[in-house]
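Structure first, then comments.
The full complex has more chains than appear here; those shown keep their coordinates.
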Amino acid sequence: MSLEVVKNEKLTRKDFTSDQDVRWCPGCGDYAILATLQNVLPQLGIPREKYAFISGIGCSSRFPYYMETYGFHTIHGRAPAIATGLKAHRPDLSVWVITGDGDALSIGGNHLIHALRRNVDLKIILFNNRIYGLTKGQYSPTSEYGKKTKSTPYGSVDYPLNPTALALAAEATFVARTHDTDIKHMTEVLKAAGEHKGSAFVEIYQNCVIFNDNAFTQVSDKQTRDDLSIKLADGKPLIFGKELNKGIKLNQGSMEVVSFEADSPPDDLMVHHATKDDSVYAHLLARMEEIPGLPVPLGVFRAIQKSTYDEMVQAQVQDAIEKTGPGDMEKLLNSGDTWIVENKA
Amino acid sequence: MTTHSEANPQKKTEELESVVIRFAGDSGDGMQLTGGQFTNTSAVLGNDISTLPDFPAEIRAPAGSLPGVSAFQLNFSSSEIRTPGDQPDVLIAMNPAALKTNIKDVHHGAIVIINEDAFIPRNLERANYESNPLEDDTLKNYRVYRIPISTLNQNALVDIDISGKAKDRCKNFFALGMMYWMYERPLDVTIEWIKKKFAKNELVVEANIKALKAGFHYAETAEVISTHYKIQPAQLKPGKYRNIMGNEATALGLVTASTLAKTPLVYASYPITPASDILHELSKRKNFGVKTLQCEDEIAAIGAAIGAAFGGSIGLTGTSGPGLALKSEALNLAIIVELPLIVLNIQRGGPSTGLPTKTEQSDLLQAMFGRNGDSPLAILAPCTPGDCFHMALEAVKIAVKYMTPVIFLSDGYLANGSEPWMIPDYQSLDPIEVKHPQLTSEKFLPYLRNESTLARPWAIPGTPGLEHRIGGLEKEDVTGNVSYDPQNHEKMTHLRAAKIQAITQDIPDLEVLGKPEGDVLVVGWGSTYGAIYSAVEKLQKQGASVSSIHLRYLNPFPKNLESILGSFRRVLVPEMNMGQLAMILRAKYLIDCQTLNKVQGQPFKISEITAGIEKLLSSTHEVKNVARSR
């Protein structure tokens, strides 16, 4: 029952498009993510019927309806748990969890961290629009401190959660970030997630035009994005800026920006390695979004290999069968102290 | 060891039909184990048996304290019995606290065996005894045997090279040995068990066996206990038997169902008393393809079970009351997406955390109605430990045939109680049919229903061409697409109800115990079976016009329930709750059911049911008389 990767070159985006009308608001970032994923899946070489999309509740969680795959629009916050059960029973499937910042981090925070720490082989795609879209605009756990929304007319007093930091604390084996306005980057990241074996956690900055428009100009504004964000490339130093003239250095455990002449970076810049075993380096990346002056990192923070929950669960079953033989029902029923009552006659 | 009864000719033998023994001691004293051994030995000997363990709520409350008392009661008999007995005929009290908490249940004239060594001032104080009950008239109505069990045990083990503390831990076997002599039981079953259990430590094996034998010989030889008793084997139905506890039978039934259905089981659960043992049992069955997931909470557990069911497994989750409350939102998801799911709920005393180690039947209404919206599902309830096996099979059968969640309502009393169980012939069990549709030339419609069961097809991921989406929003009839259409919602609401109603076709008719009509009908469900049966049978022998039926299918009800209810002047519903089944029956059949409620965390005694019936019978006579005199 392990994942058969059958090359099936003929599948295209259209094969992954269901007959249901897409019902997000015009201009919603969800459209771009949908289109990108419909493009990425055929590239993974997995037969269409082996995909299952599991979502919670939220605008983003309507996603499975639009995918011509097996799909399950479940209940608020529980998709990681439901997907864990599915994957534990069916390691042969490619199981994707589609969730929002409210769904994954508010009501569903616990299931998320437990799926990640168990390294269940799920692709968890978090559409982070920093707002509750479906319930019409209350602040979410990723909304900035002081945010004024319908439920916080005086501004929120909750400090936000950092999704990638949380995923790393749970020891997720794959952690990445991308955003809905860069199709190419999104394609790369989603493909890498799809190819990762183990829990893959992808945060996608997603614009909610209706209730939180322009929340991500830092990465989407063409004028400034190159100076305010940084794209991670494995084995490459952390360099960014429109002119590629800025880099990031570690100084006593703290990160700082250094400027240099384009094309001649200093050699004490931090070098990106997504495959570092301990999570401390990736944790540095996760904290960058909070530190004023540092660019927002985009790309794969971490990608390491560890046995997955589902394969270990499966292996225990196979081991037991190998060691003791397949279960014998007669024997099991008759185990323990037994005795026979004879027919009196 | 089989000729023992001849060994001391001074001692006399009496024959008894049945005996109720209660072992009571500190949590550390191994009373559950002792009781379990007596049970197994008696079972193998051919007696009918029924047991009732009574655990303390604490893991190990301070030694000698009242909350730390652990007890195990068993009833063994040469005739058929159905309850662990109303009152012990023999109490073994290993310390003052055990005496204090248990003596009130023991009938006058009964035997009380006391570990005299434990009645020291410190222990008396811990048990809140102001004076020593062995020296005042606390026990004046009992046949008391004061035996220095601790000392005798230590003496017996003097030659074995283990610590004094370790020796003391054998004293329960000394006590057990005494009881084996008193009731003419052989030692071999227990000796075998000791050898297996402590295989890793030879000295402990030796010590325990020695203690057991020493107890036996002490009873035989010393002049303290003068009589021993014979209890003939019971005339059970011929067949092969084993002793079984309810949770064990439940797990066994589920594995059997999975094997019969050729569909693997995924049991996702979060530990909770008294359901955890099912998780423990099933986690040993990996070679049957069983996967057990210990999840982060109850919601995750039912979620994982639903996910597994979506993937084509038999999805199972198990819990107790507070956990069922937590699962209710997700349960509704299973209802609307119409996936098979089995939810085991092993009831305990409520509300809230309540009485975690005590039994109760107070989750019936939660099981029926504890969800938002009109959300029907099937509910089954086993009635004896062994019946848990059968009803677990039924639960799986109904779930996969009707594509519905099924709640299996057991309780703490069934879960931990045990009885002799005739091992079913696996070959003769009906196979369970599971069908996953494949691509055909017709368009696949995920909500196109089977005409007779109204079940939708169970198409599973991995099947080429049947890709489809399900979810918690209202679905359009036939297509399963999201639909907000008013008429469609009403239609689907009715269809969901009709599907559950359709299960009736697979539910056997109720059998009436006794005459098919009369003055009083006793209606029970779940674990009250034994007490009701015994009470009704007894009163019938006395000529009373009383019959009983027992519901194991609670939603939907069996077809012939209504007509049976209509054949009696009065209906009595004994329940370990405030009248939950009675409420449903009253609402459905407009029958003035009388309730007999016990909410004490303890099963009914036969006498309590008898008294309830008698009261109703006499008021029925009055009613009759009034009617006549009009």
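Some points to look at:
Here the chain labels run A and B in written order, and each chain numbers its own residues starting at 1.
Throughout what follows, a contact is a pair of C-beta atoms (placed from the backbone, for glycine too) under 8 Å apart; a residue touches a chain by one contact, two chains touch by 3 or more.
Computed from a predicted structure; not experimentally measured.
Although just one copy of each chain is shown, the whole complex contains the chain kinds in the amounts A x2, B x2.
As a working rule, only the chains that are shown with their structure count from here on.
Chain A and chain B have CA centres that are 44 Å apart. On the side of chain B, the complex with chain A involves touching residues 40, 43-46, 189, 233, 235-244, 252, 255-256, 259, 264, 266, 268, 285-291, 293, 295-297, 299-301, 303-313, 315, 329-330, 333, 337, 423-424, 426, 461-473, 481-482. Interface of chain A with chain B (complex): residues 18, 20, 47-52, 54, 57, 64-65, 67-75, 78, 81-90, 92-93, 110-111, 114, 313-314, 316-317, 319-321, 323-327, 329-330, 332-344.
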